[in-house]
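I have a structure here, written as structure tokens, and I will follow up with some questions on it.
Just one protein chain is left out here, and the rest sit where they should.
All chains are identified by letter, namely A and B, in their written order; residue positions are counted from 1 within each chain.
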Amino acid sequence: MTTVSSASPAFTGRDPDNRLYGPLPDVQAESGYADDHPARVGFFTDTSVCIGCKACEVACKEWNSLPMDDSHGVRDKIGLSGMSYDNTGMLSANTWRHVAFIEQSRAVDLPMPTHRRPGDDRQDTGLPADPITNGQADSLVTAQTSVLNAEALSEYDPQTGQSGADKQIRWLMSSDVCKHCTHAGCLDVCPTGALFRTEFGTVVVQGDICNGCGYCVPACPYGVIDQRKDDGRVFKCTLCYDRLTDGLMPACATACPTESIQFGNLDELQARADARLETLKGQGVETARLYGRDENDGVGGAGAFFLLLDEPEVYGLPPDPVVTTRDLPSMWRAAAAGAALIVGAVASAFVGRRR
Amino acid sequence: MAECHPVGFQWVSEAKARGAKIVHIDPRFTRTSAIADLHVPLRVGSDIAFLGGLIKYVLDNDLWFKEYVLAYTNAAALVNEDFVDAEDLDGLFSGYDPETRHYDEATWQYEPQEEPHSGSDDPAKAAEQKQSEQDPAVRSADRAQAAGSGGPPIPAKPRRDETLQDPRTVFQILTRHYARYTPEMVAEVCGIEPEVFEQVARWVTANSGRDRTTAWVYSVGWTQHSVGAQYIRTASILQTLLGNIGRPGGGIMALRGHASIQGSTDVPTLFNLLPGYLPMPHANQHQTLDEYVADAAGKAGFWGNKRAYTVSLLKAWWGDAAQPVNDFCFDYVPKINGDHSSYRSVADMIEGKVHGYFLVGENPAVGHPNSRMNRFGLANLDWLVVRDLQMIESATFWKQAPEIETGELAPETIGSEVFFMPAASHVEKEGTFTQTQRMLQWRHKAIEPPQDARSDLWFYFHLGRILRQKLAHSTDPRDRPLLDLTWDYPTHGPSMEPSAGAVLQEINGFGPDGKPLSTYMQMKDDGSTSGGTWIYCGVYADGVNQAARRKPQREQGPVALEWGWAWPMNRRLLYNRASADPSGRPWSERKKYVWWDDEAGKWTGVDVPDFEAQKRPDYVPPDGAKAQDAIAGTDPFIMQGDGKAWLFAPSGLVDGPLPTHYEPAESPVQNAFYKQQSNPALEQIQGPWNRGNPPRSEIYPFAVTTYRLTEHHTAGAMSRTLPYLAELQPEFFVEVSPELARLRGLTHGEFATLVSARTAIEAKVLVTERIRPIRLRDGTVVHQIGLPYHWAYAGISTGDSANDLLGVVLDPNTHIQESKAATCDIQPGPRPRGPALLEFVESYRRRAGVESGKVGVNGRAPVEDSTGAQETGS
Partner (left out) sequence: MKTWLDSWPVFRQLTGADPLGRGVAARSKATENLVSHTADADRVVQSVCPYCAVGCGQRVFVKDEKVVQIEGDPDSPISRGRLCPKGSASKQLVTSSTRVTTVKYRRPYATEWEDLDLDTAMDMIADRVLDARRKGWQVEDKGKRVNRTMGIASLGGATLDNEENYLMKKLYSAMGAIQIENQARI
């Protein structure tokens, strides 16, 4: 027996609970899955143990048969990016796991005869052009300088406190992925129903539905979802939906040698992440923080969240992402009010004419 | 380790999470450094100074494990009174002959207990044997490895001073030898802060002793030096002093770089070894089986059974033809009489002395230092067989080598006939790999290889079959070894693939009843048993392929004895009797591993004891005991001729009984310890294609080291050809410090040219503070350059080859090249092209006072310039 449900907010614009923003205890139920749906799953990526091996990138590409691409996401192209050991650049339609490499350094007084790095004979003023920039401004150069983040340097705190005078540089590595947001802008704006929420609470593109309109691309606050130019459709991490249906872990988490990428039930991962953060804080790693863990954040918390050792910007992550559809209900209301006003004005005009 | 063995690194990650301190000692700041508690960026080639400093720290601060050292090492042994240390001869030990550049070990020996007692039934023969080992031809043929894992023979039991006070005890010699390795000296030579050194010293010593152990892990970063074997010796001395050998969480672990590189050493395709570390017979020493096994007669330990192992091998190879009357066909084994190692053979190829060459999954035109020299070798063959998955550079050199562009090579001058034979991949054949912890794991076959692709097992089996067919009617005695060979392996499938299982069974060996042997203790010297590789005996114990065992890790303990099979005898931790004290009790509850169970009357524990199971800890060998019977119940090092760990090596190393710091052959730095700049015994290969950069040259002023990246595999055939790996490291690059970039005007992301006396190559510049210059006490700055060596012209990801830049200078013990430390110049911009490149490199050589590197046709000596194409390649 089929009954028409209570008036859909899609039609009324009325959503008293604002289902598009804030914490949601059960995203799957919200998407119509019955009470016996599986637990919400996700990734906890602990960058403090990432060794930047890129097994996740390769395992992902192997499983999902993705084409190779360069640091600009250009399909079937390769090239040295100059951004440390990162040559795939960013998450794109062809790269669904991406490992960022961030080289940081700070000037420290060495207990050596010199206070500078040996061989650094620069004067305090009038120093020659830094070889990294060398007065050029192409994208490669910009990329390299941007990882030497000034704010990060001022907050620099070696991972393990006791490393002595030598630890004047650190190399951060972090495997980025689609966040599978509680409130997924891409999903909310998709007009065709190509994007959908799975019974596991993840967000997946259905290739047989997507028509390549691309609305979702600017809707993602992280810049994750991306269109494949030759194909037209959009692609992103599925959290290996096909593997999940088969009882397997996602390919990246399966491969990850150091358990930097942990897959599991989201609530368990959150508890594990909280404990890990506490451990690191206890070890004096003051800059450690969780990212995407807080369900009161702009996307209602992420299904794939991170432990970072520095500001999110250092890793190329937005500091305070907000689902782009947060204000949709109020916009709907405003639009409806506006529409009513217009209708009223038009009607009154007719009324007036009649008069 | 995170860089090159990421999955193995999970155990380091786990240890760190449980509180272990991780120290990464490497000139290069790698992915491992990023996770370590401390990175020690020592200067390339200075490891002995660093480790020597730790030894001194341990001795000075009385931090050595006294009971362990006294009972299990040769610390108390007295050394010959004629021994003179390198400290007293400005860098040379006693016995050096500057003419031959060889050492005579006579003065390094122990002082005998009484009158010289060889232990041999035939003292005259053993003495003669000993004498012949000092023959330069024998020494250059690798006496070090020829002694096998058993260590060289000990001619006499040493006199001992248990108080360690006698100045001639090993302990006192050691103390004097490392007296100058102070933290300040370490700082000076290694270019690190004394505080950093002391931090490492504190951590290492605080984590050693009864309750704790420290492990050292190395890779070819240690072996690829002109003093490579001595690097590892230094670590051995340190670990032995600290009691970290044979105990859980201790040891010195070689992280090897290829799937079965351990197996390739155990079952060697190496010129100087027969299977199981039996030496190849030497023409000057081993004309008969008796002569061949004579050294074993005087040996305690399991090498005392060398005759049984050898006869079993000969029976496996020649079956019924091998009989006592014909010395079990010992004469069929060809004899060596010098260095026949890879680089020497390549030099011979250039001179036209070698006619045919097989390359089996190996790409020397990229992967071997001085690849240019290797390519010249290939260009002067009659024929070359290349077996690989992809069309590698070693197969296409005749039309695409960089020397084609310079005009030094041309297809029209290269007479080498080339056969490219497609190989089967790892899933298209079955067989065993031996991984880095000596564990054999059987791979099941998943699918058939495509088209003409075949396993190497197929290739060699059928090549042998055809050769035997062709010679079937020969009466020439030189063909008997081929015709008498046991070569009747069962085959299966349409391609007639030989049975790898049958080969593994032959390796394991059979008893008189025709059943597989279960232990090498069953091997006999009377010809009643066979066995192709004695150390692998037991892999088919009970007729079961033990290497194929795959009991899931969740269903067994951490030692996982039922996963695969490790030699010897499935023992996972070597010399593990040392995990118990002399009386057989664990040193501590925390580090309990193998111990003596008095009630049961045997050794027991979580691993298979690496000791005779029922030999009591209080066993004292009777006079005249032999082989394992001569090993006391308190001697854990059962493969050593005296059962002891050696702090001082009275024999076995051709370049000194103690490791001492020498600079690499190419170094921008003067040796701070001695007038002797580099290893006095290092091995060189002369030729216009292998010129060396002079030490401390202003023309080649920078130190350079080569290394791997996580994303690629050695010479690149297995990674540069795969899209998902190629995109991750798409181009050849060079890593330099900001300081060097500034000094030379190098621009991040642009090309730079690197120059050595061999050639010049270009690479994209990656400026990074992960590379650190070193400032010496006199103010000089040593700049270091890092080069990953995976690239060449073929595949998806391409570039020049780092190995072209390197020369070949060899560790005299192992004939392994010094590819971890060299010098070069670096300049901005791409390298010259075509013949201009030759002139560019030659101009550098001229300025540096290096002999000309110009070569003639196909890389031959320039005097042969006038010979025509017809004469080449023969």
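We adopt the following convention: a contact is a pair of C-beta atoms (placed from the backbone, for glycine too) under 8 Å apart; a residue touches a chain by one contact, two chains touch by 3 or more.
This one's a predicted model, so the numbers in the text were calculated from it and none came from an experiment.
Visitor: Tell me which of B:345, B:588 or B:827 is the one touching the absent chain.
Guide: The single option touching the absent chain is B:345.
Visitor: One chain is left out of this view; which of B:552, B:624, B:779 or B:849 touches it in the full complex?
Guide: Residue touching the chain left out of view: B:552.
Visitor: Quick one: which of B:73, B:797 or B:817 touches the chain that's been left out?
Guide: Considering all chains, including the one not shown, the answer is B:817.
Visitor: Taking the entire complex into account, which one of B:324, B:411, B:490 or B:543 touches the absent chain?
Guide: Going through B:324, B:411, B:490 or B:543 one by one, B:411 is the residue touching the chain not shown.
Visitor: Given the contact definition stated above, which residue among B:159, B:180, B:202 or B:335 touches the chain not shown here?
Guide: The missing chain is touched by B:335.
Visitor: List every residue of subunit A that touches the chain not included in the displayed model.
Guide: 2-6, 8-10, 19, 28-34, 53-55, 57-59, 62-63, 187-188, 193-198, 204, 206-209, 240-243, 245-246, 248, 251, 254-257
As a convention for this text, only the chains that are shown with their structure count from here on.
Visitor: Spell out the residues on subunit A that touch subunit B in their complex, using ranges where they run on.
Guide: Checking each residue of subunit A against subunit B gives 49, 51-55, 57-58, 61-62, 67-70, 78-80, 82, 84-85, 87-88, 103, 105, 110-114, 117-122, 128, 130-134, 136, 138, 140-141, 144, 160, 162-173, 257-259.
Visitor: Quick one: which bits of subunit B touch subunit A in the complex? Just the residue numbers, please.
Guide: Contacts found on subunit B: 2, 6-7, 9-10, 13, 17, 29, 31-35, 37-41, 191-196, 199, 709-711, 723-731, 733, 737-743, 745-749, 764, 766-770, 772-775, 777, 781, 783, 796-797.
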